[in-house]
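Can you read through this structure? Questions will come right after.
Only a single protein chain was left out; the remaining protein chains are all shown in position.
Going in written order, the chains are labelled A, B and C, and every chain counts its residues from 1.
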Amino acid sequence: MERIDAAQLIAFLQVLTEEMPAHRDRLRELDAQLGDGDLGITIAIGMKAIRDALADFPGEEPGMILAKSGMAFNREAASTFGAIFATALMSAGKHIRGKDAIEVGDLPGMVEAAASGVSARGGARPGEKTILDVLLPMAKALEQQVAAGASLPAAAQAAHGACVEAVAETEQMEAKHGRGGWLKEKSIGIPDPGSVAICLMVECLARFVEGQSP
Amino acid sequence: MERIDAAQLIAFLQVLTEEMPAHRDRLRELDAQLGDGDLGITIAIGMKAIRDALADFPGEEPGMILAKSGMAFNREAASTFGAIFATALMSAGKHIRGKDAIEVGDLPGMVEAAASGVSARGGARPGEKTILDVLLPMAKALEQQVAAGASLPAAAQAAHGACVEAVAETEQMEAKHGRGGWLKEKSIGIPDPGSVAICLMVECLARFVEGQSP
Amino acid sequence: MKKLINDPFEFVDETIEGVLLAHRDHFQRCEGSKRALMRADGPVEGKVAIVTGGGSGHIPVFLGYVGPGLCDAASIGNVFSSPSPDDMLAATVAAHGGAGVLHLYGNYSGDRMNFGMAAEMAEMEDVEVKTVLVRDDVVSAPVEEMDRRRAVAGLFFAYKIAGARAEEGATLGEVAEAAEAAAVNTRSMGVALTSCTIPAAGEPTFQIGEDEMELGMGIHGEQGLRRGKIMPADAVVDEMLEHILADLPFEAGDEVAVLVNSLGATPPEELYIMYRRAHAVLGQAGIGIHRAFIGEYATSLEMAGASISLLRLDADLKRLLDAEAYSPLLPRAHA
Partner (left out) sequence: MKKLINDPFEFVDETIEGVLLAHRDHFQRCEGSKRALMRADGPVEGKVAIVTGGGSGHIPVFLGYVGPGLCDAASIGNVFSSPSPDDMLAATVAAHGGAGVLHLYGNYSGDRMNFGMAAEMAEMEDVEVKTVLVRDDVVSAPVEEMDRRRAVAGLFFAYKIAGARAEEGATLGEVAEAAEAAAVNTRSMGVALTSCTIPAAGEPTFQIGEDEMELGMGIHGEQGLRRGKIMPADAVVDEMLEHILADLPFEAGDEVAVLVNSLGATPPEELYIMYRRAHAVLGQAGIGIHRAFIGEYATSLEMAGASISLLRLDADLKRLLDAEAYSPLLPRAHA
């Protein structure tokens, strides 16, 4: 698969929203160590909200599908993560406004747009144990992949690899935002739950574009 | 020992109030099966109340000491049992008003007086799983002992024996009063906690008059 | 036992101390007793006084029902145990405003015997006393033996009705009549999910499985109707209302007040979920709801569970239920 058009994006969201709720307990436990343990439920409810919205998406272009998915997620599963995730998807979606398919070359810009949207909404900077700490390394990896002429599956694979590494690095960071921020140095040693969630989504994407490729 | 004068009664109450709290948990568990589990605490607090009142008793006659002990018990540990026990002691005490010592011949009448006081206060009749079901057999046993010319220790021993048997019989009774009454047939199979408490006190008395006898 | 307490044997006295310090304008001690409190503005001259009492561990029962439009004084005993006759007498004498005293309390044998002694003594001091017993728990005895039934959260309705009647200037006989009308028209049933722990006992009163509930349990942990697996809230409400409605019986066209009461640990959210179902069931049965009361009206320390009480109303009871009343320990929505 070299491009993700609207229909394929909807198909991907179908897979994603089917798979993510399975990580509920792991995310709940991680989030409980840093905060209130709701992230697993947030993801489960938010993913279901996207799933329920899928029927309304045919006819929309990919950018709008992303933006509406973010809004649907945060409508039903509003939370810190919900607001951040909605902002990320809306920013990424805006970046590809008018396009009828997402190509590998769009990916770095989309992820960068998501990162700056998130930073504007929540005021986080790199190294503060938020999803910024996976978005930025991922954007960098994608840039390198695109510069090297990688295929969409290869680029997605590399993005996931960068994510896994980045998540591991969040373990050593001290949280400054959200509930984790109240733990200060006690937050060190636990990976950032929101980043873990993003990483799981990227893994799902990489598998999707791989599986669908000829 | 053939008579219990005021000083000896005080000495006995000292022993009794020291020993009874040890049965706290057993009485609590029994009472929990039939009601609310407070009887162990009631006994512990009430006995302590009598103990604290002992200092005020010297100079009083035995009948008054019994009555005041009952009132002290129910003041600090008011409850069904407290009211019943206070009534029993006041009635028994009234029965020997004016006497400076309790003799074996007084016992049947004291216990009968206690039984009729209790019955008047709480409306219970024999066979309804209350302390009446130990008081009445005990009165009967004491009458027989006195008729046969038994010594005080022998009569007390026999009273205790009658108590033990009577307690066993309460197991098969269906409770009609207090919290046990709400259990109806489910109350069968468990001895009456209040009767167990009385039996333990009589056992203590029997040991006391035995130990003190020449 | 996880509690924020000091010496378990000081539990009751320290609670009373805290209540007195927090609500200085509302309460005063009754002369001669550490365990009896009355309205700060009492005795109210010429008004029938209502005196209640019972074991501790049920706040707002009993102290929380002392106030204008409610009771005049309350004596409280050790946790789940009757107060002493001395304390009841102190409350009776202190609250007496010259128009007689109604002893209004739950039908528990300890309380009955001790209040009985106190009433005898009060009468020797020339205070006229009448007694009304609340006996609303439908599972505690069959309806033909209503006088053996115990009291649970339905106490609230009796206090509210009798308190309003006394405030209207009614005679002792009339206040007792209103209280009895509330008592005979009230039906309740509870459900417990966990035990509570009497501080001085240090261990739970009863054992109950992680997936069990007991329907019909009393507010001291007295056995109920049946032990079973936890059911959804709607099914629990259905079963409770089945017993309650059939008992009076409540019928189509009746108008009622509904009380959904927490036994302690059960949060308001769950009470509202239960009320939602009760509302639907009563609607289906053609029974009108005049007013709903939801919150902690009679608790069992930290027990998890709830009870539902219905009061069948007529015009008089409605007027009395709607009258003003105040106590700082009661949920706001009580009048």
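One rule holds for everything that comes next: a residue touches a chain if its C-beta (ideal position, glycine included) is under 8 Å from a C-beta of that chain, and two chains touch if they have at least 3 such contacts.
It should be emphasised that the depicted structure is a prediction, and the values quoted were computed from it without experimental measurement.
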Displayed partners of the chain not shown (whole complex): A, C
Residue touching the undisplayed chain, where the options are A:M1, A:V15, A:I41 or A:A101: A:I41
Contact footprint on chain A, counting only the chain that is left out: 28, 32, 35-38, 40-42, 44-45, 74-84, 87, 121-122, 177-179, 181-183, 186
Interface residues of chain C (partner: the chain not displayed): 2-7, 11, 14-19, 21-23, 56-57, 59-60, 64, 191, 193-194, 210, 213, 230, 232-234, 236, 264-276, 279, 292, 294-296, 299, 301-302, 304-306, 326-334
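The rule we apply is simple: only the chains that are shown with their structure count from here on.
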Arrangement of touching chains [line / ring / star / complete / other]: other
Chain located farthest away, centre of chain C as origin (C-alpha): A
Rounded Å distance between chain B and chain C, as computed from the means of their C-alpha atoms: 33
Chain A and chain C, separation of their C-alpha mean positions in angstrom: 55
Chain B, residues touching no fewer than two other chains: none
